[in-house]
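One structure coming up, written as structure tokens, with questions to follow.
With one protein chain withheld, the remaining protein chains of the complex are depicted in position.
Order of writing sets the chain letters: A, B and C. Residues in each chain are counted from 1.
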Amino acid sequence: MSENLLEVRNLKKYFPITAGLLRRTVGHVKAVDDVSFTVKAGETLGIVGESGCGKSTTGRMIMRVLEPTSGQIVFDGQDITKLHGKELRAVRPKFQMVFQDPYASLNPKMGIEEIIAEPLIVNGVSRKQATERVVHLLERVGLRAEDRHRYPHEFSGGQRQRIGIARALALNPKLIVADEAVSALDVSIQSQILNLMMDLKKEFNLSYIFISHNLAVVRHISDRVGVMYLGHMVELADKRSLYANPRHPYTEALLSAAPEPKRQGRRERIILQGDVPSPANPPKGCPFHTRCPKVMDVCKVERPALKEVAPNHLVACHLYS
Amino acid sequence: MAEPLLAIKNLKTYFISKDAEVRAVDGIDIEVQPRQVVCIVGESGCGKSMTSLSIMRLVPKPKGKIVDGEIWFNGRDLLKLSEDEMTDVRGNEISMIFQEPMTALNPVLTIGEQITEVLLRHRKLTKRQALAKAIEMLQFVGVPRASEIVHEYPHQLSGGMRQRVMIAMAMVCEPKLLIADEPTTALDVTIQAQVLELMKKMREDFDTSIILITHDLGVVADMADHVVVMYAGQVVESTDADSLFAEPTHPYTKGLLASIPSLEEEKDVLYSIPGTVPDAAAFPQGCRFADRCPIAQPSCREKMPELREVKPGHFVRCDLV
Amino acid sequence: MGTYVVRRVLGMIPMVFLITVFVFLIMHAAPGNAFDAIMNPAIKDIEQLKEQLEHNAGLDQPLWWQYVHWLGLFVTGNWGFSFTHHVPVTDLVGPAIRNTLILGILAEVLTIAVGVPFGILQARNPYGKFDYTSNIVLFCLYSVPFFVFAIFMIYFFAIDLQWFPAQGSTGTGPNAGTLGDHLYHALLPALSLAVVNSTVYSRYTRGSMLDVARKDYVRTARAKGLEEGRVFTKHVFRNGMIPIVTQFGLDFGNMVGGLIITEGIFQYQGMGQLVIDAVNGRDYNVIMATTVLIAIGVLIGNLLADILYAVVDPRIRYD
Partner (left out) sequence: MSASPATAPEKTQAQPRGRVSKSPTRLAFERFMYNKAAVVSVIVLLVIIFISIGAPLFTHLDPTHQYLTETDAPPGGVHVLGTDKNGFDLFSRDLYGGRNDLLIGFVDTLIVMGIGILLGGLAGYYGGWVDSVIMRFCDFMLNFPFLLLIIVLTSIFNSSGVWLLIGVIAIVFWPPTTRMVRGLFLNLREAEFVLAAKMAGAGPWRIMFRHMLPNIMGTIVVNATFTMANLIAAEAALAVIGFGVQPPNPSWGNVLYDALDYFTLKGEPWVWLPPAGLLTITILCINFIGDGLRDAFDPSFEK
């Protein structure tokens, strides 16, 4: 087992809600509530969950573009939670991000060369070297060297996502957080980008945190998968173990609800009742107890801790205690 | 087979502007039998949404125009009806639900007002009777607290609830045909499962035929009796759902299925269809998929293949299979 | 909503307070005072008399004292005496507010009554010949400064045709002071404000309606089988009016400015004219009173627009 590249400990993000005459804080939206996990070098950790579960917030906190309320982020042995300004900028090259929206993630007023070279220029690489690197990166992600003279509006969604990936790679990062990186793309384009990302991972010895709502995509690209619900990590396991043998009732329902494109041998579908509760007013006890088909009395009072129930398989559920 | 409920013949819907003619729908034929669920599947820009809007004669004016074809519904050609006659059909005999339940509901009218509006238009009811019917319908589609919800506004509901409201609104006049344009794309997986289940129930209880437009082959496998695969404004494959998944025949359909990661089986490398969809303002002369097709021959680029029956009931637009 | 109104009203108090402090300071930073302006330099012992008068008016006290003194009197309803008009300020302000309200309301009613329907007319048949030509005409009209327009109005309707009075807020004779007489005098200045302003509303209404017409829920309304007329009244119009209400709120400050200038041009005896005269005559008490009132007027106008906004749009929650 290799060293942990990233350790996230008890990460929390609360957004205050204000009300009343004096705009007092009357509560918090608990977007991320006590999440811990690790990512090893060269590993891909998938994070799945439905909208509002806190997966993107988690990703952004790790990338240090959003301030955590509390908790600790240790990257490559260094605590980066409290770094700011110059110090933060000094470590940034080691972790980069690929974004969801291929249209919004590229500055429309900048040429492709400028976009990809920006991380290099900002970090003091000479123009000439930067251009060489841009050419290399463009070719590596399946575009042409001449494309660096063009502007984003001249590219399709899939091509823009390639440009976004090239930019993320510019500084030779160790970790890339991909936040719904293929969600906005058509299936045929999606597979192009997934294949590209898997190739690049091998070539550059990258680690990924791959955030998505699409269970099949996460399964395809990840080594380990974490399932989030209402700001909590409810299950975290090796991919095979998680998909073949989901332990948490939520994971089970989620897997059964995702439609598989085949007609024979479809699994029995578990239809959850109701909606996800509001993170501004989460239920007491287990966050899932309001919709859980296997709810017990203890679930309503006590929040289960994330515990290892099988080798490398962690679940937060009272069924296993 | 019985007389089809809906028969689209050689429908062509173009967007005509000063400098371009975009052939969004370019000569499609689709039949829908009573009580049948027909899925139209394809990637963005393939013309599937324009097909549905053409059936409703709601193609955005002034640029969009149905330039040719017939749409036979219940013994009448919808394209020959006057605008007044067509408004009697909409919401009454054919109704429609859309992708974004948030934007598809009027934010300043209560849920009750929006549902009763349909009843008051098509049925001779008093306001009070209409409201009672609306509440009944909301209960039927599984909206809790229906008698209170009718006085609330769309922004007070969750995404899943809004889509249920849309379905209630569409079904309240018990139409013979429901057109659902990506009804679950904006929803989470667990909510998607609820809504798909509800649509099945609607078909059972009201004997309604459904045209389901989606890009998700998983949803197709779950819902469809018959599948129509569209590519670049044309139907490339049309067959019953079982044979589509058992023997996909058109290279595009095959590629599409192969490029989707699976929940259940390991795929090392996903197949990916190279390239991107051709520009709808300048389609190539021959087969529109030829540039991306792994089995393309020079002849494919010269002549447009016809949609031909390769097996009983299984139509494919490819000369090489 | 209640909390919101309370918070807004409470928020207005420091605002008004600060405004009075500023105006007070500015006034007193200026060289000279009202007595310089009104006294005949031929009077004997002018310095002594002036000192006496200034002493009586409290002008020899420290500035902060003068302000506190003024504030104390002001909140108890004693707004002092006009140095130039020799009457209590309250006597001046009453009729001025009335006249300004007549003019302002008339102008706003005309603006909206012309601008909004015209914009709707354009939006009902967009990109047609009528829409195209009227757009150009409106754009040109919008570029005519309203006071230039006012001058032309005076030239044609007051001087050439003699249909309306060129100035003043009331006439003489048996009808003087009736509502009809007031409206007759207010019509020309109101029109000159309204014509140019209504072009803003037309453009805005047209844009807003066209914007809403593209919305998904309008498509839904059509998919329900509603007739075009009903789609428009129930769905397009209601939603299209929301930004217009916002525009109304934003406009309020501008309207007050426009009123002051229009009153100046037409010599119309409202708050604007009062302010102009008071400033020219260094009439402190009048300046302070009118300033506070105008500030409060603007604040109330903004508040009303915000409340109206919440009424037409159920999505807005104030808490």
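Quick note on the criterion: a contact is a pair of C-beta atoms (placed from the backbone, for glycine too) under 8 Å apart; a residue touches a chain by one contact, two chains touch by 3 or more.
Quantities reported herein were computed from a predicted structural model and do not represent experimental measurements.
Student: If I consider the whole complex, including the chain that's not displayed, which of C:92, C:186 or C:265 touches that chain?
Tutor: Selected residue, touching the omitted chain: C:265.
Student: Which one, B:69, B:175, B:278 or B:305, makes contact with the chain that was left out?
Tutor: In the complete complex, the chain left out is touched by residue B:278.
Student: Where the complex has a chain not shown, which of A:28, A:55, A:167 or A:239 is the residue touching it?
Tutor: For the chain that is not drawn, the touching residue is A:167.
Student: Going by the touch rule given at the top, which residues of subunit C touch the chain that is not shown?
Tutor: On the subunit C side, contact with the omitted chain comes from 15, 18-19, 22-23, 26-27, 29-31, 139-140, 142-148, 151-152, 154-155, 159-160, 166, 207, 210, 253, 256-257, 260-261, 264-265, 275-276, 279-280, 287, 290-291, 294-295, 298-299, 302.
Student: Which residue numbers on subunit A touch the omitted chain?
Tutor: The list for subunit A reads 60, 63, 65, 89, 92-93, 96-97, 99-101, 104-111, 118-119, 122-123, 142-144, 147, 149-151, 153-156, 159, 164, 167-168, 170-171, 192.
FYI, only the chains that are shown with their structure count from here on.
Student: Averaging only over C-alpha atoms, locate the centres of subunit B and subunit C and give their separation in whole Å.
Tutor: Averaging C-alpha atoms per chain gives centres 54 Å apart.
Student: Take the average of all CA coordinates in subunit A, do the same for subunit B, and state the distance between these two points in whole angstrom.
Tutor: 32
Student: In angstrom, rounded to a whole number, how far apart do the mean CA points of subunit A and subunit C lie?
Tutor: Averaging C-alpha atoms per chain gives centres 54 Å apart.
Student: Which residues of subunit B are in contact with two or more other chains?
Tutor: none
Student: Where in subunit C do residues touch two or more other chains at once?
Tutor: In subunit C, nothing touches at least two other chains.
Student: Quick one: which bits of subunit A touch subunit B in the complex? Just the residue numbers, please.
Tutor: Residues of subunit A touching subunit B: 50-51, 156, 158-159, 186-192, 194-195, 198, 213, 215-217, 219-221, 243, 253-263, 266, 269, 271-272, 275-276.
Student: Write out the stretch or stretches of subunit B touching subunit A in their complex.
Tutor: On the subunit B side, the touching residues are 43-44, 158, 160-161, 188-194, 196-197, 215-222, 241-242, 245-246, 255-257, 259-264, 267, 269-274, 276.
Student: Write out the stretch or stretches of subunit B touching subunit C in their complex.
Tutor: So the residues of subunit B in touch with subunit C come to 56, 58, 62, 84, 87-92, 95-96, 98, 100, 103-109, 117-118, 121-122, 153, 155, 166, 169.
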